[in-house]
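Every protein chain of the complex appears in place save one, which is left out.
Think of it as A, B and C in the order they're written, each chain with its own count starting at 1.
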Amino acid sequence: MELLILAINAILVGNLLLAKFLGICPFLGVSKKISTALGMAMAVTFVMVLASTVTWIIQVGVLNPLGIGYLQTIAFILVIASLVQLTEMAIQKFSPSLYEALGIFLPLITTNCAILGVAVMNIDEGRGFVTMLVYSFAASLGFGLALLLFAGLRERLETAAIPEAFRGAASALVVAGILSLAFMGFSGLV
Amino acid sequence: MAAEDKETSKNAGPGAASDAGKRTATDSPVEATADSPEEATADSPEEAAPQMLTVASSPHVRSGESTSRIMWTVFACLLPAAGWSVYLFGMKAAIVLATCTGGAVVIESLVQYFTRGRTSVQDGSAALTGLLLALTLPPGASVVICLVGAFVGVVVAKAVFGGLGHNPFNPALTARVFLLIAFPGPMTRWPIPLQALADKPQKLYGQSTSWLDAAGRSLDFANAKTGAALHSLAAKVDVITAATPLAVAKEHWKRGTGELTTYSDYFVGSMPGSLGEVSVILLLLGAAVLLIRGYISWHIPVSFLLGVIVMAGLTHLANPTRYMDPIFHLLTGGVIIGAFFMATDYVTSPTYPLGMVIFGLGCGLLTMIIRLWGGFPEGVSFAILIMNACTPIIERYTRPTRYGLKPWAEPEAS
Amino acid sequence: MSLILPILVLSGIGAVMGAGLAVAAKFLSVEEDPRVEALMEILPSANCGACGYPGCSGYAKELVAGVDIGLCSPGGSDTVAKIADILGVEAVALVPKVALVRCAGGRNLAPDRSIYVGPSSCKAAVLVGAGPKECRWGCVGLGDCAEVCEDDAVDFTEDGLAFVRADLCIACARCVKACPRDLIQMVPADRKVHVLCSSQDPGKNTKAVCQVGCIACKLCARRDKASFVVENNSASVLYEEGSKDTPVAALVCTPGAIWDANEDDLVSWLTDPARREALKERQAELKARERAERAAKKKAAAAAKKAKADKADESGPAEPAEPGTQKGGQ
Partner (left out) sequence: MSVSFKGGIHPDYEKELSSGAAIEDLPPPERAVVHLSQHIGAPAKAAVKKKQQVQKGEVLGEAAGFVSVPVHAPISGKVVEIALHLHPFGSLQEAVVIESDGEDQWCELPPETRPESLSADEIKDRIRDAGIVGLGGAAFPTHVKLSPPPDKTIDTILLNAAECEPYLTADDRLMQEEPERVLSGFLALRKVLGAKDAVIGIEENKPEAMGAMEKAVGKVDGVRVARLHVKYPQGGEKQLIDAILGREVPTGGLPMDCGVVVQNVATCAAVDDAVRFGRPLISRVTTVTGQGVASPVNLRGRVGTPVQAFIDAAGGFRGNPGRVVLGGPMMGGAIHTTDTPVIKSTGGVLVLTPEELPPAEFDACIRCGRCVRACPIHLCPNEMGNYCEVEMWDQLEGLNVGDCIECGCCAFSCPANRPLVQFFRYAKLWIRQQAALAKAAQSQDDN
């Protein structure tokens, strides 16, 4: 039950994108099409879960016992960068079209603060291994959900007669803002 | 001449369909009668050379339905409820209604003026947005709040995306949620209806009346429990507010106190609440008109209410002392206005029947989730906005099955 | 110690990750030609599709595979030179091109036959009873070409005729694809004489619907066979090598369907009736001059003949030395 609440919290209430505003870069960058957004969501899920696991192990297994917890950030970045590199290679190999579609945003997962954020939050909140796993997965699901909803809305906006001044990122940010407002309704849940 | 009107109102190409060009074309040799054009015009004016025919793609007839007619009809269907709220809350309500509606119309005109866009004020969508917004506000909302709301609704939620038809979120609800989060205090101060004040001073919506006593004492009213006393009290203070039944319900299970008004009050609206949530009967009346005239379909409202009933019913059965029963949830808050007037907004809800049902159920369930377990007492606005966000995805996967896929086997084979 | 430990730990993590990546790279490596990247750098990134490939990246990929390197007209010769450099092949000269709307019939000259009601788009308009314009080949003037032009090079005359401003055109050829009547052609920017009509109806029909339509009289082709061709009732300039600008051919065009940039700039040619009057005057001049030349020639020939006859008076009835229909040279 606790894990479920944690998951709901991570997906809806504390949504990475809409409540914590982490990872806005891919949110705006690759949300023009639902298919791309889906690919991005999966890539992020993969990296997030794996990175959280590895960083948790490093923190708990190596850094903490050695008393060098202050290396957290640099060590985590190292891990995340390597994992993103791996993901990039895998996607390029198995889905060149998705690789094309994601473009620069794929390597940019490295600097996606959502990933590092989740890894650090896991440590800061002192989560156990299972809790950490559930939280990372749920958080990435929440990320994917927001990305997908946003992509759907933007696809619809493609046909809209948006005034010149608001084309592109401007209207997208307004949509993101309203979406965020809507998700505030979940606050106080659990 | 009508044909002349047609000519000028024609869709003009970029500099192409200049009137000059058109007129020279009119006296082209091809279009002239057998007589030369000069001769024709020399005759009586009725016998003048015929105007050029218009061509357009089929169909050449239309149903006569128009966007503005739809919008103004919905507007009209909301008026009884708006009028009732004025009766209940007095001038305060009238001011809110006027500011929101008027503000929205004025702002839309300004937007139209500055962007030279094709959204037109006459289509009534701005007025409807304003009216809907007003109906979601507490009666005492200040003019500034109303204007900010109108601006958010008309500009941020609509004009930014290209006007009516392109807005992904319900403008009125976007504005309301914005106000709710930006001005949490004023937006949750619910005045008590004047009628209720007069008739039932003792039953102030589950509130222990001790705070009124306190207020009365501070204003030299020893005992404020009688109607007359309350009336004079009301004259002294700006406004007497109370919690809405939903807020009471929320507190109710937290503190185990409080008592609620009866259902009949909800029906006729003698309860604190926003302008539009107070009278269920008049809202249903307007909704019935829309349903009968086919302006809205049953799918969204019914599934919305169903979602609320199911969720409320299940929780009530599980724990009647903590959770209120479904009827309470249906009649309070904005469920009725939300289900019939907000969620059914064409632009932001799915178009296909299956999608509508999913949308409605989603709205109902989310409303109840937020009401029962969330931080806000009322969840209708949030629920609808969240489902608005889901609309494109729902729509994508609920398209109707096209004709021609039903298999047919030859009689011999079957 | 306090310094060494973190270094060790970080190196350790780095080593493990690096090893993992190295292994992964072995299994997941994808060959990629580095030249593609280099080509992407130098292509104009207009993604206009003038080359016929999907965007600049598409062309870059095909270039490596060995397609014609002279397809990027927006980039011009510079880009071609750079491409050749990267690919290590011979650079080709890229003839700069501009788009040209091959119709001169605005509403004043080629009237509409009815009032079109509907979306303001040529594509849509020509679907309604083959278009409101009497001429079924001419410019509808609702601006599909202008819509796709990102450089605002397409403009309209008062009479609803599209034309391309050559100085703004980057030769992306988007408008060529946008025109539902295939009126727009990419022509070499240095050419001056163009046929501004695409009608393929018989001359009689064209004449009935447009005052400046090509009536397929072949006068131009008769003047210069190498540069003009009349096919399907429609004259056009051959822009290939070997052809050249033939101002006199432009001059002889009876309806004035040929535009000579030496004489008139496009806008005044399309909009100013005086320019057409001037053309008529020039035509009359030419006619007079040629008649005079012919007469002089005839005279000279007659004189020569007479002289010849005088020389050999018994030679019988001589053939006419000069075919009377022969027009003057260029």
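Assume a contact is a pair of C-beta atoms (placed from the backbone, for glycine too) under 8 Å apart; a residue touches a chain by one contact, two chains touch by 3 or more.
All values derive from a computational prediction rather than experimental measurement.
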Shown chains that the omitted chain touches within the full complex: A, B, C
Given C:131, C:213 or C:255, the one touching the chain that is not displayed: C:131
Candidates B:275, B:324 or B:347 - the one touching the absent chain: B:347
Contact footprint on chain C, counting only the chain that is left out: 113-114, 117-119, 123-124, 127-132, 136, 201-202, 205
Residues from chain B at the interface with the omitted partner, ascending: 1-3, 5-6, 9-11, 30-31, 50-51, 53-63, 65-67, 69-70, 118-119, 123, 162-166, 297, 346-347, 349, 351-352, 395, 399-406, 408, 410-412
Interface with the undisplayed chain - residues on chain A: 155, 158-159, 161
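As a convention for this text, only the chains that are shown with their structure count from here on.
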Path length in steps (a step moves to a chain that is touched) from chain A to chain C: 1
Computed distance of Cα centres, chain C from chain A, in Å: 51
Length of the line joining the C-alpha centres of chain B and chain C, rounded to whole Å: 55
Chain A, residues touching no fewer than two other chains: none
Touch list for chain A against partner chain C, complex: 58, 62-63, 66, 68, 71, 74-75, 78-79, 82, 85-86, 89-90, 92-93, 96
Footprint of chain C on chain B - complex, ascending: 3, 6-7, 10-18, 20-22, 24-25, 28, 30-31, 52-57
Chain B to chain A touching residues, read off their complex: 115, 117-118, 156-157, 159-163, 165-166, 168-169, 174, 177-178, 181, 366, 369-370, 373-376, 379, 381-383, 385-386, 388-393, 396
